[in-house]
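With one protein chain removed, the remaining protein chains of the complex are shown where they sit.
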Amino acid sequence: MSEYILEMMDISKSFGSNVQALSHVNFKVKRGEVHALIGENGAGKSTLMKILNGVYSPSGGEYRVDGKRVSFRNTRQAAEGGISFVFQELNLIPTLSALENAFLGRLETDRLGFVRWKKHRQQLEEFFSSIDFELDIDAPAEDLSIAEKQMVEIAKALLLNAKIIVMDEPTATLTQVEIEKLFAIIKSLKAKGVTVVYISHRMEEIFQICDTVTVLRDGRVIDTQPVAQVDRAGIIEKMVGRTIDVEFPARDYCPGEVLMEVADLCTPGFLRDIHFDLRKGEILGIAGLVGSGRSEIARAVFGADKMEKGTVRINGKVVQIRSTMDAKRNSIGLVPEDRKEEGLAVEFSVLRNITVTNLKKVARFWPFISPPRERQLSGKSIKELNIKTPSSSQIMNNLSGGNQQKVVLAKWLFADADILILDEPTRGIDVGAKFEIYLLMNELVKRGKSIIMISSELPEIFAMSDRILVMQDGRLKACVDKSENKTPEDIMQLAIG
Amino acid sequence: MNRHKLVHLLKNNIVVVALLLIVAVMALVSNTFLTAANIQNIFGQIAINGIVAFGMTYAIICGEFDLSCGSLLAVVTILFIDLSKRAGIPAAVLVCLLTGFVVGLVNGLLVSKLKISAFVVTLGMMVALKGVALSYTQGKPINYINDSLYAFGNGSLWGIQNIVFFFLIVFVAAEIILRFTKFGRNLYATGGNQTAAKMAGIRVDFYKTSIFVIIGLVTALAGIIMACRTGAGNSLFGGDLSMTVVSAVVIGGSSLSGGRGNAIKTFFGMLVLGVLFNALMILGVQANWQDVIKGAILILVIALDATFARGRKKLGRA
Partner (left out) sequence: MQNKNRIGGFLARHAILIVFAILCIAVAIIEHRFVSLQNIRNILNQISVIGILSCGMTFVIVSGYINLSVGSIMSIVGIVVLKTVASMGDAPGLLVALAVGVLVGAVTGIIMSLIEGKLGESFMVTYGMQSVCAALALIVSGGLFMMSTTTGVFSSMGTGLTPIYIFLVLIVLCHVFLTQTVWGRNIYFLGANPVAAKLSGINTRLYITIVFTLCGFISALAGIVLTSRVASANPNAGVGYELDAISACVVGGVSMKGGKGTFLHTLKGVVIIGMLGNALNLLGITTYPQMIVKGFVIVLAVSMDAFTRPAPSRKVGEAA
């Protein structure tokens, strides 16, 4: 029997010709150990695990489970191969009970087709009592707390007799007591010989429960070490460490007067008491973990979501932003996280996507659109932002990610927006195009526009922002100014801690 | 949490509350409302549609939907009357059930395998079947029924009408299957979160096809019973069946978004509609106005359902 229960060798994965998610990753997990997989958002952790789960197939490399070479084509095969996942976005059926979810797709029936509820109930109750966790197994999944939902997912995985359980950010929403219970479960799993891959941001936990740690960055494995031989600072350095100066264009920081002030911003059930202001000619970064509320701020300020409470002032005057039309009228524009689903009509041309925000400009004899004027003005935008497309009538879908993003940006410049909110502006874009976007951002800000930038890439947000808001769990944790000379690690610390 | 739980309880059982309200008001307003005869009447009215409603419940739980059941009902009544005359009762029953099965299968395969929207498939089927019914009868009702069948359709046993027995049997069977069998549980899974269901290895295509077949079969049964009760086969039957039945299911609390609901809820939904229309009849509201109200109820119910579903989705996001 080999020492390793999982060996992923020389795994590479690319999407299209532009995005290299993983490059020659070697990831080996020993039998019965708890192995941490750590890295920033976008480092490649979820892509690697999606390959293991059968969702993707690798562009290069192979993987072995228990010494045998395997290739999972779908999640069912992965499950049958002994791999079980506990995801961050839970895979439960909201209207079915915890009991029914735990045995989803694996219900045992008698000859008549009636489910052996008694047996399943006993199995589940035994499981929960063995870990000393109380749960109403008849409650519908949608009524359970996140911790309880997670426990159900774990039960589901365990009841499948998995060889390897992969837990993706399992403690993100657990209380201390619940975390302790989770660790007890993991310890008992170890005792049973089950292997755990533990994906997390949280340093203390890794030191508490894991045996080995692998750090991923930019789709590569930076290092794999026994936990006993590393320290916290070392790990953070490996996660973040990239020389910053080279890849980001320099800029002078000279912000003007305050352009927008947001106070007391609350959204139903999530954001609480957000205050910040935005100055002319500055880039304000918003950092924080996924789910901390960054995009929610963007959407609320842009009028896409309802504000429960909050005042927005622009140039000192209070403005009502209750819809995206209001936002546009107040010169605010949003470049959404998911440009294909929310930022563009991908089956339309570049031309149409640019002019959609300000058709008045191309309507020479209003309400009639003047095609020559439209071509002329959109051509100007294309040139201005250096969008690579054979013509303005090219369909959006045929453009690269970077150029698509530029079109979304162009559309807001076409509307003369002064405040641009960019949500993950360089996601899914190759390095060269990223640099162009950074240059663009600097240029815009120099012209007097203001940018709010949401990003999960620490180096990016650290290098490009004049100030950084750090979000955690719907609350504004800190506001860091460039002059304070903090490091990216400090920002990460604030976001996690 | 107490207020939240109370609201939750009310929301989940708003049907029963509405039912009690209407009953209370009508009992005060009219002295014929709460009589045994009228209650019999109400159940008699809802029995036939109710049988189909349980089938529709399955479809809606699975996240699908069938507009063609009304036309199928008409076709079955015509087929049954005609065949019972020509080929005898057992053959007629068999052919009718088979027809329901085949129609359901076609609907189901088009939706699950070819991935065409259920709306369009069942809309097309509805028109085609209506054409079949009209072509066969040239728009005229067929009136003939074996005396014993007619007696069966209009008779009672121990004070309960025969058709109501069928209604109750289908009700109980539907609920048992939903609650206690693997088939039932997997229906909820498919409707509640299709991706998760697929990932757990549930054969989503099979379930989606099955529910259409089930609707086909229960509609055929309802058609046979209707033919016995009215003694006629008529292409005009079932005109508002899908509308009534969907309203009942959604009023009962099963959202169109799927994964929710059960036969008991549908039972109450049918009862509320039945009581409401009985009340309107007692109050002397014209048939046409009743149709206006039926349409308005559907619109209202769909609008509310969509709003609630959107609210649920938003909560899930944060």
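Just so it is clear, A and B label the chains in written order, and each chain counts residues from 1 on its own.
The rule we apply is simple: a residue touches a chain if its C-beta (ideal position, glycine included) is under 8 Å from a C-beta of that chain, and two chains touch if they have at least 3 such contacts.
Because the structure is predicted, anything quoted here is derived from the model rather than measured.
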Next on the checklist: Can you tell me which of B:33, B:65 or B:207 touches the chain that was removed from the display?
Outcome noted: B:65
Checklist entry - Given the contact definition stated above, which residue among A:369, A:439 or A:478 touches the chain not shown here? => result A:369
Next on the checklist: So one chain is hidden, and I want to know which residue out of A:70, A:319, A:356 or A:439 touches that hidden chain in the complete assembly.
Outcome noted: A:356
Checklist entry - Mind pulling the chain A residues that touch the left-out chain? => result 302, 304, 323-325, 327-329, 334, 336, 341-348, 352, 356-357, 359-360, 363, 366-369, 411, 415
Next on the checklist: Could you pull out which residues of chain B are in touch with the chain that's been left out?
Outcome noted: 60, 63-65, 67, 110, 114-121, 123-132, 134-135, 138-139, 191, 194, 240, 243, 246, 255-258, 286, 288-289, 291-292, 294-299, 302-303, 305-307, 309-310, 313
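In this text, only the chains that are shown with their structure count from here on.
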Checklist entry - What residues on chain B touch chain A, complex-wise? => result 180-183, 185-186, 188-189, 192-193, 195-197, 199-202, 259-260, 312, 315-316, 318
Item to check | Complex contacts: residues of chain A adjacent to chain B | outcome: 75-76, 79, 91-96, 100, 104-107, 109, 112-115, 117, 142, 269-270, 296
